[in-house]
Each structure stands twice: as C-alpha cells, then as structure tokens.
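Note that one protein chain of the assembly has been removed; the remaining protein chains are unaltered in position.
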Amino acid sequence: MNAWRRALAAPSFTSWVSVALMALLFAAGAARYTGFASPQVVLNLLIDNAFLLVIAVGMSFVILSGGIDLSVGSVMALTTMVAAWLLQVAHWPAETVIALALAGGVAFGALQGLVIHGFRLQPFIVTLAGMFLARGLCFLISVDSITIDAPLFLSLSQTQLPLWGGAFLSPGAVIALAVLAAGLWTAHGTAFGRTVYALGGNETSALMMGLPVGRTKVAVYALSGGCASLAGLLFAFYMLSGYGQHGQGVELDAIAAVVIGGTVLTGGYGYVAGALSGVLVLGLIQTLIAFDGTLSSWWTKMVIGGLLFLFCAVQRLLAVRKAGA
Amino acid sequence: MSPAPVLEVTNLHKSFPGVKALSNAHLRLYPGEIHALMGQNGAGKSTLIKVLTGLYTPDAGHLTLDGRAIAPTRTEDAQALGIRTVYQEVNLCPNLSVAENICAGRFPRKPLLQGRRIDWAAVHAEARRVLGQMDLAIDVTAPLSHYSLSVQQMVAIARALRLSARVLILDEPTSSLDDAAVQRLFTVLRRLREQGLAILFVTHFLDQTYALADRITVMRNGETEGEYLASELSRLALVNKMVGAPPDQEPSRLQSRAAPSGEPVLTATGLARRGALQPLDLTVRRGEVLGLAGLLGSGRTEAARLLFGADAADAGSITAAGRTRRWRSPREAIAAGIAFCSEDRKHEGALLDLSVRDNILLALQARAGLRRVLSREQQQALAEDYIRRLGIKTASADTPIGQLSGGNQQKALLARWLATQPAVLILDEPTRGIDVRAKEDLMDQVRTLAHRQDSQGMALLFISSELPEVLHCSDRVLVMRDRRAAGTYARGELDERSVLEVIAAQSSASSASSATSPA
Amino acid sequence: MTSRLAMPSPRPATAATRALRHPLARPLAALILLLATAAVCVPGFLHLEIKDGHLYGNLVDILHRAAPLMLAALGMTLVIATQGIDVSVGAVVAIAGTVACALVGSHGLAVALTAALGAALLCGLWNGLLVSALGLQPIIATLILMVAGRGLAQLMADGQILTVYEPASFFWLGGGWLLGLPVSFFVVAAVAGLTALLMQRTALGLFIQAVGINPVAARLAGVHTAAVVGFVYVYCSLGAGLAGLMIASNIKSADANNAGLLLELDAILAVTLGGGQLSGGRFSLAGSLIGALILQTLTSTIYALGVPPQVTMVVKAVVVFAVCISQSSVWTSRRSA
Partner (left out) sequence: APITMGFSQVGAESEWRTANSASIKAAAKAAGITLKFADAQQKQENQVKALRSFIAQKVDVIAFSPVVESGWDTVLKEAKAAGIPVILTDRAVKVADPSLYVTFIGSDFVEEGRKAARWLLERAAKTPNATLNIVELQGTVGSAPAIDRKKGFEEVIKTNPKLQIIRSQSGEFTRAKGKEVMESFLKQRDKKIDVLFAHNDDMAIGAIQAIEEAGLKPGQDIVIISIDGVRGAFEAMKAGKLNVTVECNPLLGPQLMQLAQDVVAKKPVEKRITVEEGVFPAEVAAKELPNRKY
C-alpha cells in the first residue's frame, strides 16, 4: 500500500501509465488478431520505427529545453539524399559518406541554434524555415529517388541479428536503442542534460543562475540535427534510397511521440525515456490497424485519431486522479 | 578592515526607456565587511546589482574588482570572477530538485568518463550540508516547486553560499523569511565575514541592517546619496537620507480601540486539505483585522489559499455572503466578495507583460465578466488614482508591470484587490519587499480599511512573517503551528514574546519532521 | 522565450525611431520590400486594370488568395496568445468544405452554410474541451482532430471530390465580386473588424492576454481561464470553417484530402511573421494579417518569377529567414562597453 502510494507520487508516474496502457493495447491486439502475439511483431515495432526513435530522442532534448525543432523530417530526407548522391553519383566510400552526413546534420542543427540564440528568434519559425530549406535542397540535388547499392548499406540493411526462436533485430534498431541509452545518460547524468532541463524550467532563471544558456541552446539544436541525420542514415539503411519526399510529417510524429511519452511541450518536465514509449504507442496503433486490414483510408485516419485520444485521455485522467490523491 | 576595496563601482549610469534607473551610482565593498544597500522602492538597488553581475550592460561607468577593471556581460562571467548573487525574486528552476538548484553549474562529478558523470550522491550530500548551515532539513530530491516561497528563498541563498567567493551579493534575501530563519542566515553571514568575504546586503528592515551591517550605502532616485558607517548613522537619519526629506510626521501610532463587533463575513468550519492543512475553524468579522502568525511552513499560506478557493479543500465548509459551501474556483470566492493577494507575486500575482493599469484592473474586470464596466478614461483615472494613493513608482500607467521594481509591483497588486472593494481581503505577506515608509503606509491603509467609521469596513486577514507587523495591525491574532490553529488571542492578550512562546511550544521538533515531506 | 531581464536597453526614443519601433513597422516593411522586389523583377506585377467591372491584377489576386489564410491566422493568433496551438485548422477546412458541398445541392445554401459552420463549431468545442477541461497539451489535443478530422471529411465524401454545379450563389463567397473587389476581401475585413471590436470593446482581449502571460495568476485574479481557452479554440475553428467554405466555393468543389493541407503551418508562420510570440501573451491581429499577406505575396511572386518548382522551397526558406532575422530584436538593441 505504501509502496503503491509512493509509486503514485513519483514524478515518473505518467510514464508508467504509458507503459501499462501500451501493454493493454498489445494484449487487445493479441486477443483479436492471429499472428499478433509473436515476438517478431514486437521487434518489428523497433525495426520499423528505429529512425523515429532516434529523432524523438533528439527532439526530447529540444522540447525539454523549451524549444521545438520542425526541421528534423527534412534533415532526415536531406541526409538520405546527400548520402545516396555521394554514394551513387560521386562514388565516395560509404564510411566517408556516413561521417560527412552526420557532420552535416550537426552543422545544420547548430546553425539553426545559432540563429535562434544569436538573433533571439523563436525556434518554431527558425526551424520551420530550416524545414523548407532542407526539403528544398533535396529537390535541388534530384527530384527523383536515387537507389543506393553500396555494399555497406546493403549489408546493414539486410543483416538480421538473431535473437531467440527465429526472431531478429536489425542493426538500425540496435543503433536506435544505443542512441536512446546515450540520450538517457546525457539527460539525467551530465551537467549538459541538467542545464537543458533548467532552460526549459525557466530560461531567465537559468541565465541568472549563471548556467551556460547560449552554449546549451546551440548544442541542443546541434544534437537534434545530428539525431535527424543519424535517423536519415538509418532510414537509408532501411529503404536503400535517397528521396526528397522521405520523412514527410516525421517532425509531427516525433513531437507527438515525445509528448505522448509524458514530456511537456513547454519544456522542463519529462523524461527522454518517454520517447521510446511514445514511439512504441504510435507504432502499435499503426500495427493494430495494419493487422485489422478492413479499414479504408479514412477509417484508418479516424481510428488513429480515436486511439490517440483514448490513450491521451486515459493517461491524463489517471494523472489528474494522482494529483488529487 | 583592509584599505583597498574588493569591488568598486564609480559613476554608473543605466537608463531604460523613459526611466533613469541609475545615474551616477557609486559603491565600495571592502573584504571582511557586511555592507547594507538601502533605498526606497525603485531607488535602483536591484538595477545596480544586475549591472554588477553582468545581467544589464551599463550605459556608462566603471567597475573594478581587486583594482582591475571588469566588464561582465554574462552572469557566468561574474561567477567566474567570484561574485555570487542572490537576486531579489527567487530565480531558480522550479522543475529541478532542490539539490540540483543548489549545485547546478558546478556539480560534483564522478571520475568516470573524463569526469562527465554527475555524482548524485555527492550532489545530495552537498545540498544537505549547505542547507544544514541554515538549519533547514528538507528533502533535497523533491522538485523546488513543492516548497513554499520562503523555502525557495533559503535554497537560493544556499546556492550562493555553496562555493567560496570574493563577493557575495544578497538582494532582499530575508523578505519572506521568519525571524528564526533570519537569525540563522545572519550567523552564517557573520562567519563568512570573518573569512574575509565582502558581503552586499539589501533589505528594507532597519533592524536587520543595524543588527548586521558595518557600513551602509544609501541610494535615492538612482543616485548614491552617501556611504556611512552603521555605527555613526542613526535610524532617523537613515530614513531621512533614503526618503530625501525629514518625515513630515511621525508614523501614526496605534490608537487603542474597542474590539470590533461587526457581523462575521467569512467563517470557515473544519476546513482541511490532506497534506496541507488540518481542520481549521476561523471567523473574520467586518471591520476587524485578523492576523495569522506562525513560523515558516506552519500552514498560513495553505489556509489562505483554501479560504480563497485557490486550492480545493477536502473537508469543511466556508460561509460567506450568506451562503455556506466549498469553493470550486477562486472565481466563486471573488464573487462572494473575497480577495487574496498572494505571497508569490512573480508566479501568482503579477502578469509581467501587462501594463500596470491592466494589472490593477484585472480582478475588477474579471468579476464583471466580458462587459467593459469602465471606459478607457475611467480605467486610466482609476489606475492613476491608485498609483498616486499607494505611491507606485512607475513611468506611466502603461508601463509593463515587469519593468517596475519589486516593491512597486507589490503595491500594484494590492491596488488590484483594493479596486474590487472586497468584503474580505486576504493579504499574504503584503509587506514583502516594500520599503520602510511604504510599509507604514500600507499598515495604516490596512487598519483604515478595516476601521472605517461608517461601519462599511472590510474584514482583513493579514499574514506576515514579521511578528511585530502582525501584532501592530491585528485586532485578533490566530497563531498557527504545524498546519493547525494553536489558538486565537485578542489584541492586548499577547505580546511578541508570548506569541513566540506559543509558536515555539512544541514546534522545534515537529518543524523538522514536517520538513521532510513536501506538500 | 527570450529572457526579459537580459534584454539590453533600446536607444532613447525620438519620434522617428518610435515609429520604427511600432510592432507593425517591421512586418509592414517586409511586405513592402517584398512587393517592391516583385515589381522590379516582374515588370507589370503591380499593374491593375478594370476588367468586366472589377479590378484585375496580381495585387487583387494576392488579397483574394490570402483570404483563407488570413481567416485561419486570425484564429491562430488568439489561440497562440493563450499559449496554445491549433494544428487541426486544415482538417476543419476540409470538414466544413465537405459538409457544405454535400448539402448545398440538395438542401440549399442557407442549410449548407449553417451546417458547415456548425460542424466547425463542434470541432472547436471538441478542441477546447480537450485542452481546457481534460487538460491535454494543445498540440496533442488538436493533433487528434488533425488526423481524425480529415478522415471524417473523407468518410462524408466517400473519398470523392464533391463537385458543386448549383446554386450559383454558393460560388459568390469564394469567387464573387463586390464593388470591384473580391467578396473574400470583404469577408476577411468583416471578420477582422468584428474580432478587433470584440477585443477592444469587451474585456476578452485582456483576459486572453492574461491567460497567455500567466494562467496561474490569471486564475487567481478571477479570470475564467477555462472559458477563455475554450473560446479561442472555438473561434479558431469557426475561422477555419469559414476559410473552408471560401476555398470550396472558389473551386466549386470539396477535396477532403487536399483542402487546407498544411494551412495550420502557414497560419502559425503568419502569426510569427506578424510579430506574435508563440510563448503567449501579447498579440496583434493586424500583424497576423500582414504576416499572411507576406506569405501569399511570396507565393505569387515565386509563380510570377517562374521559379522552377524544385527551387521554390529553397526560395521560400531564404525569404522567411531573411524576414525573421530582419525582425530580430537584436537590431534595436545597442551593445555598449
């Protein structure tokens, strides 16, 4: 009883609610659809959403710092495009391309951070312009998609890391989990991470406490840009192509995942781990719909909306009950 | 006292649009001294401090530290130079834990991974150690927002005390502390003085100034009026120098007065909220001032919030305006003629980006609903009337309230509630951060509001950590201890000493235990 | 989001600098500069002539085309002023357009318009309830409708584009002319005027600002925060509904899948270009209208210049960056030693 009350009072309560709700969703799917309850379905959630998870980790930092980054989807697409072009047209070695793409993402993000901080502009508008810019640059490289057949990418794409009983995980999923772990560690165990929280809690106070506000802000956007380009690489492993239309609306998915995971959009409150539960919830909803297989296009949208509502409403009501207790 | 000042400020100028906040300000800080910076609200004390610490860039002037010119442009710079500051408003992050707020910026690290990893155990131990210096034993892992403003203020001080420094600056650190806490802080400050630190201290409490300071710099209208040794400046002279003219009259002394016999306008029975307040019975009558006395965390603020509907009560009921019920929102309380001036003006009072006029008008307008009750001219007139009556120092009624000095913001918020002409006015630490003169004016106001001759007087609930203030103003005093009433005493039944005895009865043990569980 | 205290002080004001410091000065300057650039690069861009009794030319097109965006931006301004955000605007556009087109042929104009605005109202109520009563974060609350709403519209239209052939009166709203100007212009003017009146003559503007600056303090001052928040979402949806009607009436059909796509982003962009702060508080209706005009002028200029479609995005990004940076408060502040 006492332990229960302590769990209720813990600040991570909302995150646990998400986990429980997710388990419930999964159980419902397993009861209803054949083949749903296999381990591979769970692992596919990770494999198929690895790129989203990486972006959401970066986005968590941005949102925790009280900002927002709308450019991630486009930066991801730009990365696939640049990587594909360098590999296929310029014939650069894959390792160089990977390093360059990551550096490019970090630079893009840092630049946005510098503009936001240096000119005291709102992150929303700066990253929105960044979103147009990155997407536009994709089309400048090529409007068509470019297929990637570099051996390193091919093998990363098709390697299956076997787990128990025929189930497997992709290298991309493993990388994403590693990024998540690194994100957790950074957010909760380093001075940088705590400064990010402080910024989101109250930027003026953070400044008056003498915390490195400017540096942290720029670093946060650089981190998000880096995550977006890493996600782009994972996406390139996953799709083996570079294309300007990749990742449409991924920024919204990532923001939704982070917020569903319990992070407050205005900053300062939440956990990086919430990114995982948020991504899994979104993935689970999609899997449920794919398994159902009777929904038309519009019913798909409505069911996604409905499940999202259910999830958020229940999570919220439980949180309110807790606050009242 | 060594001959050379650590920190010297000469000829400092700083203006904001329409306001000259500092013109020709001077200051000298010597190592091993406690230096009081005195001045009326809006005299420029906080601005001076913000310039010193790199938050504002001065228009002109020189700063030297140890004889070398400095020009801090960021607080980080000032910290690196060994200047530690506690600003006037609590400037900490409410979402971080107490320990983090204390250690942020210089966390104890683990040697792992090139020392990047924060050593949380050390962080918590360190936070407990610093708070322990001030006898505050709270759960340092709880978020700062769980604690009342006074605790937050202590945390802010603890943060500044944590690392050794050359100069320590405290801008009204005691504004929401009770006596005991103030004494503990003073002990710490005296010890630091012994260690050779230069301490700059801003307060509006003359007692504290004389108890602590070696030297006093007086500011008036953005200028340095002069620098004096505390031992050579009488209180009256100090006040005169701050105000700029001899006081035209002695502050009104108390006339004794028959206990008011107005009808009860606000009655609470068994009002309680889990974890915040034990069942409380309380009655305020028309024309009387009921004082709430108690120590930090004794539950005065909680009681006020429940009476106003700011928090929902779990049990009990409130009778006001002829009906008995429990509030569901402050709106209902306001409709029943209750007003509440919160102690936390930054987060619960002022709307920093709104003009002074709109801040004053807000409650009145909210009660009226969407319909504009006053024309633009009437609004302006009303606001200007209160600005004059309460002596709010502002460029105009259109100035955003965030640009006012702390004490003037407080006055504007008082005006907000006076404008609604409430039947019951709850004032939680209304004297926080306002200067000597204004404080006396305010207490006079409070008493006149209640004791109007036409029997239309308000009922007031007056909360203050300054015991003398409470005793001075109140017709009856309710003493609170450990979140419950410890007794009600009529005026004259109590003096300062006996109240302290009531408060202290068993609280030394229990305050420490209540401390560990955040609300 | 920028720190209030750390803001370096602006220069002392003279009459000229005070005019420049007016919050609308910079957005307006950006708009004028953009128009001037277009006029220089595209000869005849500003040309206006009378054709069939009404004004004809790029400028009129800009006003006409910007109308739905302006309506959406007005609503978004108020939502943003309360620290909120509404990403469901596009979906509401689709719903209102579909409802109107589905009904107008069979039930007549009045029924169709009422039903469409009624549907928009319901959408707004739903958003408002989720945000103010349930306490969901605005972006998630409206995301739900953003996803589901478009599905709902498609369901109503059965995935088809509903084409309207009559009554011709339906086409008046989005394609008609009045006194030589497009009707849509008058609609926007009326809505903007009414809103401005509402904000100034009643206390609503004050309450919205109060809630946006500090909801806790506003509640303690007695402001009915839930009602205020509910109202702005309803208002925003109604504006979006009207915009949906205008779009449907203009193309004489309802395209549930594409109508108003990404309109919410443009509306937010318009608000910020007009000087609105996404962190809530002060707002400027006129600023948002100018912001919307900036965006539409940019689009029209891009078309007129014949910028290849694959370059369009880059051009748009560069211009948005330029406008933002020119509006940065850094330029007004002085750094002294």
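A, B and C are the chain letters, set down in written order, and residue numbers restart from 1 in every chain.
One rule holds in what follows: a contact is a pair of C-beta atoms (placed from the backbone, for glycine too) under 8 Å apart; a residue touches a chain by one contact, two chains touch by 3 or more.
In this text, all values refer to a predicted model and were calculated from it rather than measured experimentally.
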Interface partners of the hidden chain - shown chains only, full complex considered: A, C
Options C:Leu134, C:Ile161 or C:Val318, residue touching the unrepresented chain: C:Ile161
Contact footprint on chain C, counting only the chain that is left out: 42, 44, 51-52, 56-58, 61, 65, 154, 158-161, 163, 175, 247, 250-253, 255, 257-259, 261, 299-300, 303-304, 306, 308-310, 312
Where the missing chain touches chain A, by residue: 33-36, 38, 40-41, 44, 47-48, 51, 138-139, 143-149, 154, 157-158, 235, 238-241, 243-246, 248-249, 283, 286-287, 289-291, 293-298, 300-301
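Here is the rule we go by: only the chains that are shown with their structure count from here on.
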Topology of the chain contact graph, where touching chains are joined (line, ring, star, complete, other): complete
Contact-richer chain pair [A-B vs B-C]: B-C
Centroid distance [mean C-alpha coordinates] between chain C and chain A, Å: 29
Centre-of-Cα separation between chain C and chain B, whole angstrom: 43
Contacts with 2+ other chains: residues of chain C: 4-6
Two or more partner chains touched - positions in chain A: 204, 207-208
Contact set on chain B toward chain A in their complex: 55, 74-76, 78-79, 85, 87, 91-96, 100-101, 104-105, 107, 116-118, 143, 159
Residues of chain C touching chain B in the complex: 4-6, 8-10, 12-13, 201-204, 206-207, 209-210, 213-214, 216-224, 281-282, 335-337
Interface residues, chain B side, partner chain C - complex: 14-17, 50, 55-60, 71, 308, 310, 329-331, 334, 340, 342, 347-354, 358, 361-363, 365-372, 402, 416
